[in-house]
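For reference, the structure is listed below as structure tokens.
Missing here is one protein chain; the remaining ones are kept as they sit in the complex.
Per-chain numbering from 1; labels A, B and C assigned in written order.
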Amino acid sequence: MNAGIIGATGYAGAELVRLLQAHPGIKNLNAASVSFEGENIENIYPNFLKNVSCPLVKPEEAIARSDVIFSALPHGVGEGYAKACVERGISFIDLSADFRFGDDEALFAAWYGQRYKYPELRSRSVYGLPELNRARLRELAADGPVIVGNPGCYPTAASLGAFPALAKGLAAEGATIIVDAASGVTGGGREPGRAYHFPECSDSMSPYKVGAHRHSPEIRRSFAAMAGRGGVCAPGVVFTPHLAPMNRGILAALYIPLARAWQSPSMGNAPPSKEIAAKAAEIRRLYADFYKDELFVRVLPEGVFAATGRVRQSNFCDISVHLDQSGTMLIIESAIDNMVKGAAGQAVQNMNIVMGFEESAGLAMIPALF
Amino acid sequence: MNAGIIGATGYAGAELVRLLQAHPGIKNLNAASVSFEGENIENIYPNFLKNVSCPLVKPEEAIARSDVIFSALPHGVGEGYAKACVERGISFIDLSADFRFGDDEALFAAWYGQRYKYPELRSRSVYGLPELNRARLRELAADGPVIVGNPGCYPTAASLGAFPALAKGLAAEGATIIVDAASGVTGGGREPGRAYHFPECSDSMSPYKVGAHRHSPEIRRSFAAMAGRGGVCAPGVVFTPHLAPMNRGILAALYIPLARAWQSPSMGNAPPSKEIAAKAAEIRRLYADFYKDELFVRVLPEGVFAATGRVRQSNFCDISVHLDQSGTMLIIESAIDNMVKGAAGQAVQNMNIVMGFEESAGLAMIPALF
Amino acid sequence: MNAGIIGATGYAGAELVRLLQAHPGIKNLNAASVSFEGENIENIYPNFLKNVSCPLVKPEEAIARSDVIFSALPHGVGEGYAKACVERGISFIDLSADFRFGDDEALFAAWYGQRYKYPELRSRSVYGLPELNRARLRELAADGPVIVGNPGCYPTAASLGAFPALAKGLAAEGATIIVDAASGVTGGGREPGRAYHFPECSDSMSPYKVGAHRHSPEIRRSFAAMAGRGGVCAPGVVFTPHLAPMNRGILAALYIPLARAWQSPSMGNAPPSKEIAAKAAEIRRLYADFYKDELFVRVLPEGVFAATGRVRQSNFCDISVHLDQSGTMLIIESAIDNMVKGAAGQAVQNMNIVMGFEESAGLAMIPALF
Partner (left out) sequence: MNAGIIGATGYAGAELVRLLQAHPGIKNLNAASVSFEGENIENIYPNFLKNVSCPLVKPEEAIARSDVIFSALPHGVGEGYAKACVERGISFIDLSADFRFGDDEALFAAWYGQRYKYPELRSRSVYGLPELNRARLRELAADGPVIVGNPGCYPTAASLGAFPALAKGLAAEGATIIVDAASGVTGGGREPGRAYHFPECSDSMSPYKVGAHRHSPEIRRSFAAMAGRGGVCAPGVVFTPHLAPMNRGILAALYIPLARAWQSPSMGNAPPSKEIAAKAAEIRRLYADFYKDELFVRVLPEGVFAATGRVRQSNFCDISVHLDQSGTMLIIESAIDNMVKGAAGQAVQNMNIVMGFEESAGLAMIPALF
């Protein structure tokens, strides 16, 4: 099978090149770039020397030669390529936001400042969080080409952290869930800018786009879908992103008010009680059970905290489960590599599902500790 | 005036040495250390060569020669020195938790696993957050020696971020405030350990002691005192600390549910509206006004986000004020240098108040950007 | 085939576990640890959860069940296991210094403070730098079990940088080669210590063991062997290691005085001339030609400088070739990942050679840029 990548020279595109080059089911890789057409990708990424040697072609050429297309273009410019792929009968896996909002064009338009070019394409699109929508991905794929709206990095970490609580009725009805998250600097992409200039972001933590980040409506939609699985109302969401002085990784802390049935009797200002530890252990088992068949979600044992360093360069999402000392607030810490499970790795996972490969094909990287 | 430091060789102690050495009102510095008695501090901290050359003496000796004593000992071992100081008629500024809980011995005992040795000392002790308790510090000082319970680093960042909202009635009655905070690695102190081993904590973010950190009851007490100023009930607190790959700094994100009168009409899942921006600006002005006479609190203008890098090696607390897109949640980002405003700098500030110096004496460091 | 690892819980051991677990030719992995016998390695390295689940056994047990043994024990404690392996007829790949000095027991003893326990084992041992000793490794393997003295991290980076210059007569006869190198902090191993405590080593550069590092005689021996290939006298070596604030990687700068025939006419204090650029290009071609069949050495094109970030988590050695502006000094910059090509990866490469696998088996990791 041959795969194509449009927008191969950005960070997510280059990460796709790296993963697909090592994918056992991909024979030829057709990398396309508008900015660098004609150059070889190893000149732009010398880390690829002796490994990946492919001339950058036009997007149309990559589409013509491939059995599946990945797009790592910015938002709002790839719909035409999606259309071309569907017309050719091949699937299109899009890392931009263009296909993450399904029928809700108004919501997309409100946050991204433009309307859909080909709204009809949404009948073939799925929000590509495999743990949530694997069945739908397979169903659509059985029937023709699929357009995958590959989730954003923050929504991936947040959604996997909240899914069991929402689908199993742990979260209080009508609650507002707070998602406080930190990202590594690769999340800002390849273009240099003051915010990502080493002297200004290293050795420092700061928030950005507070109350205004475009991943906010995406998280809300994803939480709503998950709550729907448990027959619960969609929760409110407050999401705040931060920039942390590291290369890769997202750590999301989720604060989920517990339904009364799941609360432990409050201890006021006392240290955490045995009852609370027991309740936390119960919820941890529920989480572990919920994800027991998932290859890429690891619910950590008691005493091990989710850390971005332990999922670096892997497709894992690590989740640690905690209770606040008052026994009323579930605290979930969820860690992913923003470039892998938060972008290119999840895209490959989606391709594996859609194209009928083993879901873990090309994604068997064991994370190092450092 | 002569000052003494007990526990001068830990990180907070050494930072005190550095600040006091440059303090215009301090003539001699008497540094004491049990572990390194007899050595010169410049052998332990070669960064002090040519600047600070003082032999490390016994604590008793430092007390005998000083007009004020700082203690940077671990929790539970310094009360005897405090007693000796009060008996000698000199003030004692304690960086441990021993004097942060005032009359509430039970709460201290529950979290720190021991009772007060000399409970009666609390009649002369103050929780040393100057912005909250400056008047009380002066009142007690007018009348004899003072014991200052210098606040913890997380409680300092959290309290300064919440104070205006609590004292001015912005926070909803009965609300739970979430404090999600990240600390630099110096917060773990001078002793090497796996959690602070460079390969295990660099380039990674992770939480620790979730639902169980000892700063949790301290934050709750401080919030209660602040709410009392506004005649409001004490809020609930959920506090989660994280370790960030940087040396210095604490960034605390506070999620404060707004009282109805302060809410902006909710916009559901829409991007932030003009009304919300206007409401945020109004709250920002209220914060700026609240702190207008404070030397060390900077309420940042719109568009500037609190960043630990911009307060590094200074006594500032930078606060940025935000509203969630739903208009119902106040989000405060509060940044300090954990070793300065979060420890040694605040201790010097407290000394300045108690001893009648200019409050900014020895604390005029202008932070660099990097 | 089954492989065993003795000392599996140190950093190099854990990296071996990670690489061998993904090796296509290894069926079972027998990990042994004296300190953690009976525990499962995923409890010590939670990054291994869902990937590597092996109980830690006794070294003897690992030897009994394996077809090849890796040893990541400290210097001076593994010779007995080497003997046991040879007696069982299986090869032993040793990451310590015990088998790096061959017959030169006196040199080993001078630097490591102990004598060989079983000197006779050296008749079956090879210094395992494949680019230098591949033929000898194969020759010995054809004939029985092999003991591989896997090179140190600094000697690997330095040797690969110097090999063409020494074997092809570029280096001036009798010259002293300066090796100025910087290592990431993982080089210090898993045990926490002040030098590797995040606040003391992050955001700082410093040398250590100047003029006294044990890799110094190893580099000298390796250079001598390489010079011997070109019929040249062994050069003098001055080696200085530094600690850099990064996790992985060694960057070695080599200063090699050129033989007269290779010098470009000196330009005094002028900027680099065209003649110098041409001579540098000639030497770069010679280097590229020298290594053209090597899988893991990349001689970089003009304008690309060796960087540790571009070989991270890979088995590559990246080499950039430069001339000083005077035209008389060859400057080579050589970058490796200290834990892969500098330790576990090279050990796997040696195993592949000795056991008859493809030399790149299990080592096909494409480095990311970040």
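The rule is short, and it goes like this: contacts are C-beta pairs under 8 Å (C-beta built on N, C-alpha and C of every residue); 3 or more make two chains touch, one makes a residue touch a chain.
Not measured: the values here are computed from a predicted model.
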Touched by the hidden chain, restricted to displayed chains: A, B, C
Hidden-chain contact residue, picked from the options C:25, C:272 or C:301: C:272
Sole contact to the chain not displayed, among C:34, C:64, C:135 or C:210: C:210
Of A:19, A:90 or A:185, the residue in touch with the unshown chain: A:185
On chain A, residues whose C-beta touches the chain left out of the figure: 11, 184-186, 190, 192-194, 196-199, 201-203, 245-247
Where the missing chain touches chain C, by residue: 107, 110-111, 176, 178, 180, 182, 184, 199-208, 210-212, 216-217, 220-221, 236, 238, 240, 242, 244-249, 251, 253, 255, 269-272, 276, 280, 305-310, 312, 320, 322-326, 328-329, 331, 333, 335, 369-370
For chain B, the residues touching the chain missing from this view: 11, 14-15, 18, 21-22, 45-52, 186, 202-203, 247-248, 295, 298, 300-301, 304, 309-311, 313, 316, 339, 364, 366-370
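In the analysis below, only the chains that are shown with their structure count from here on.
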Most central chain, Cα average position: A
Pair of chains joined by the greatest number of C-beta pairs in contact: A-B
Chain separated most widely from chain C, comparing mean CA positions: B
Cα-superposition angle relating the copies chain B and chain A, to nearest 5°: 180
Inter-chain centre distance, chain A versus chain B - centres from mean C-alpha coordinates, in Å: 37
Geometric centre distance via CA averages, chain C-chain B, whole Å: 47
Residues of chain B touching at least two other chains: 199, 201-203, 245-247
